[in-house]
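Can you keep this structure in mind? I'll have questions shortly.
Of the protein chains in this complex, all but one are displayed in their positions.
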Amino acid sequence: MSVPTRSRRSLPSSPLAWVAATMLASLVLLALAGPLVWGAAADRPDPSAVLQGPSAAHPFGTDNLGRDLLARVLTAARPSLLLALSATLLGAAGGVVLGASTAVVGPRTRRWLATLINLLLAFPALLVALFLAVVLGAGAGGALFALAVASVPGFARLAQTLAAGVSGTDYLAAARVLGLRRHRLLRRHVLPNIAEPLLLSTTMAAGTALVALAGLSFLGLGVQPPAYDWGQLLNQGLDRVYAQPLPALAPGLAILYAALTFQLLGEVLAGSAARRAHAPQSPPTAPLPATLPAPLPVPDGPAGDDHVLQDHVLQVEDLTIELPTPAGVIRPVRGVSLSLRAGEIVGLVGESGSGKSLTALALAGLLPEHARVGRRTHRLLGADLTAMTRKERHHHLATGLAVIFQNPASALNPSLRIATQLTEAIRTHRGASRTEAAAQAEAALRRVALPPSLLRSRPHQLSGGQRQRVMIASGLMVRPALIIADEPTTALDVTVQRQITELLSDVRRDTSAAVLFISHDVALVAGLCERVLVMYAGTVVESLPADRLATATRHPYTRALVESVPDLTADRDRPLRTVEGGPPDPLAPAAGCPFQPRCPHRRHRCAEDVPALTDLDPGHRVACWYPLPAPAKATAS
Amino acid sequence: MTGVSDVSVSLLPRHPWTAFCVRRSARLVLSLGVVLTASFAMIRLVPGDPVRAALGVDAPPALVAARRHQLGLDQPFLAQYRHYLGGLLHGDMGASLITGTPVAELVRTRLPATLDIALPAFLVTLAVALPCGLVAAVHTRDGRRPRAELAFTAVTAGLASVPDFVLAAGLSALLAVGLELLPVAGTAGAESFVLPVLALSLAPTAVLARVVRVEALKVLAEDYMRTARGKRLSPARRYLRHAAPNMATAALTVAGSLLPAMIAGTVLVEKVFAWPGIGSAMAQSVVAQDYPVVQAMVLILGTTVLLAGLLVDGLLALLDPRSAIREM
Partner (left out) sequence: MTALTLCQVTVRYDGPHGPVTAVDGVSLDIPAGTTVGLVGESGSGKSSLARAVVGLTPLSGGRIILDGREVGGRTVRARRHLGRRVQVVFQDPDTALDPRMTVRQTLEEAATAFRRLDRRARSERVAGLLDLVGLDPRLADRLPRQLSGGQRQRVAITRALAVEPDVLIADEITSALDVSVQASVLNTIRRLQRQLGLSMLFIGHNLPAVCYVSDVVAVMHRGRIVETAPTTALLRDPQHPYTRALLTSVPILNAPPPGEPAAPALPALPALPALPDEKLS
């Protein structure tokens, strides 16, 4: 699997950028210099050379008055481009004002404006332009105005859509509460935030306008003789297309070239805008790595416990994940080991960015395909996944474990019936017949306390809690030995959360499946699980029985995390415990303990050596050089 | 809880559907009104005297007056409008200023020819762009194969910027004249459809393929696609059963917006191929300033576009009732 890195990803876009820039420069040059250099030649009739084909003197031939067509095409660049740009800018200005104002006016005016834009959009721009050009009379001015008007609805719709995105943001609401007036809202908050995509589509629209103006001239509605632009030249030459293709098509090639220029330019602008949107969100002080980290090492950690744990459902050692990002390769999970016995429920706790969800995905073999995974051991139900072929591994994972994701609203496919989503796994992997599968699906739904009639529903007809029950039922269909629940209740209300965690407990009791419960909620995990692993910056810093979380944590981070959770019985006059600073920059991991910069108990050694996860007693392991004393001090509770 | 969901299954579509139909019809009536009024007003808005312009400065005043009377231009404005609408109801669209033939006759012979190329062009666009976009998305997801992505982007950008009338001229020069493979113009046999359809559909196909790829990339990044991966379903099942239905709405919406442009594009393409359709009639009459014909063509093209939009919206509503109705 190739790993696209920063340098390799930006490379392919640069030739396109160069091509677009060169083409644009040539057009600008042509528009500026064309009439000065070739203007005279373009207007000089030569009765002796009427309607000639290509020759050395006239590379594109001559027209019916013997004028040189190459010179005429080159000279026509200025009027063609000027008209197209003016029409686009006029249309964009009108459209943007119309569309963007929908974000700052009242709801009734907004509805009227939206209806108006919808109505105008029903008519294709070319038809509107044609109609207006007829009404306004043939001529460059009429065509320009017609085209500008015709492009207003398109711009208005775009600006309306973009502005709707801005008007839903909290900063615009805050600005409204500050009492800013409408023109100020529009100028300061709406327009600057939609300017970039608008500029982009204006570029693309310039190409379209150029083609449309050429089309009007081609029909005889645009530039009138003796003036000429590319469309008119094409119109004049069309009769000869069968006899002398090049003289006839030369203006068409010019139109094509200009249209392509604007299209490519838009493409390049869009590409760079997208890259900037994905730029790192970290403060600029964070140094970017000059070089890539060394390739993923073959894990060779402390040997000795490398034996197969027979009663374990899952056994993973030294799991490391590398992810390429636009800013460089990061290693969000570094040397995580964990194992689960049958029927055991284990919590994996950490804050955002700790690597807990990526660990879950790696265990299920569901990481994005550009991620690189290293591990010393990865056994599911005793079978070594690393030694299997891809197909065997897929079958083993599909039938051995089930994953329940955070957001049941998006984890279920909105366009498939519940029945399909429940049965397809066992029909694929267990070869179940349609009726068998349906019977099992009914049983699974009953198991999660849902009526079998839901099988015919689609996800949007269910409540959030029902959807998560369906996800659990879907996981149960394959009779998994391991259920990985990745923040399964974070998107749910607290009363529903309790129902779901109770359901998971029941399922574990009845099926003796092991459960790996991943959450950011220390209190939830403490109440639900037997054993808890605490993750920080991609490593497990502490592993302990759940009942020790409240009072007997030994790692300074775990202790701080626990104490920062407000409790219903918390003393409301005492400030909550906080941890100064933020998690380490994943792009620039420092040496030593990852928590060391924020740790109130740090000493010299912490900044130099990484502490390994070591046994304090059976069942309690901690990765800290100087663990806190065992009998805990008074905690927040 | 279960009761709630059962009720919602049966009750949900009813009210929104009525609302959808009412609103959609209201919009259609309003747009049709705009088209009717615009086509009526056009001939009155034209600078100068349209009859004199069409017949030339040397035309005898009696003839001009007669034509003016024939067009009803000497009547009060509202009476003209009533007369215009009444005429339309009886299929009377006036007569050409130049040839004197009834415009209705022209429409009857020419509209089928235009639809003969516009509809196949639309179908070709769908048939080519949808699979191409999906395949491109599958192969370039997660930033894979950056070179293939660049090639797809560059090629579709290039094709999307080829103006249909330039392409039409180029194709006729190359294939019809240069290689003598296909008929140059006219409607003789199935081969004669190839070039106009190709000219009309190439750029929209490229545009649609790009949109489909972007939509497909969005769908492939959804959580439910990860769920499908978790079930280890076959790629065919994942892409066709799980991904495709979820991008159909967006793809069809964009395709629907391309259809009117395609119908308008017939004006230029038909001119190049001398195709005896509405478009070429319009092109000719615009140049000749034969306003009754232009008026009728604007009306017909505008109405066709509106009906096509109605068709697409109805299709969308059938495919994905929730989003289509909500967006109305």
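Note that the chains are named A and B in the order they appear, and that numbering of residues resets to 1 at the start of each chain.
Keep in mind that, in the parts below, a contact is a pair of C-beta atoms (placed from the backbone, for glycine too) under 8 Å apart; a residue touches a chain by one contact, two chains touch by 3 or more.
In this text the structure is predicted, and so the values were computed from the model without any measurement.
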Original post:
In the complete assembly, which of A:A146, A:L561, A:C599 or A:C624 touches the absent chain?
Top reply: A:L561
Subject >> Selected residue (touches chain absent from view) among A:R417, A:H520 or A:H601 >> reply: A:H520
**OP:** Out of A:A84, A:A441 or A:V579, point to the residue that touches the absent chain in the complete complex.
**Re:** A:V579
Original post:
Given the full complex, what residues of subunit A touch the hidden partner chain?
Top reply: 168-171, 173-182, 188-189, 192-193, 279, 281-284, 345, 351-352, 493-495, 497-499, 501-502, 505, 520-524, 526-530, 545-547, 549-551, 560-562, 564-570, 572, 575-579, 582, 637
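Going forward, only the chains that are shown with their structure count from here on.
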Subject >> Rounded Å distance, subunit A centre to subunit B centre (Cα mean) >> reply: 32
**OP:** Within their complex, state which residues of subunit B touch subunit A.
**Re:** 1-2, 4-6, 8-9, 12, 27, 30-31, 34-35, 38, 42, 45-48, 141-144, 146-147, 149-150, 153-154, 157-158, 160-163, 165-166, 169-170, 172-174, 176-178, 184, 222-224, 226-234, 237, 241-242, 245-246, 260-261, 263-265, 267-268, 271-272, 282-283, 286-287, 291, 294, 298, 301-302, 305-306, 309, 320, 322
Original post:
If you look only at subunit A, which of its residues touch subunit B in the complex?
Top reply: 2, 4, 8-9, 11-13, 16, 115, 118-119, 122-127, 130-131, 134-137, 207, 211, 214-215, 218-221, 234, 238, 241-242, 245, 248-249, 252-253, 255-256, 259-260, 262-264, 267, 364, 366, 368-370, 394-395, 397-398, 402-403, 405, 407, 410-416, 420-421, 424-425, 428-429, 450-451, 453-454, 456-457, 460-463, 465-466, 471, 474
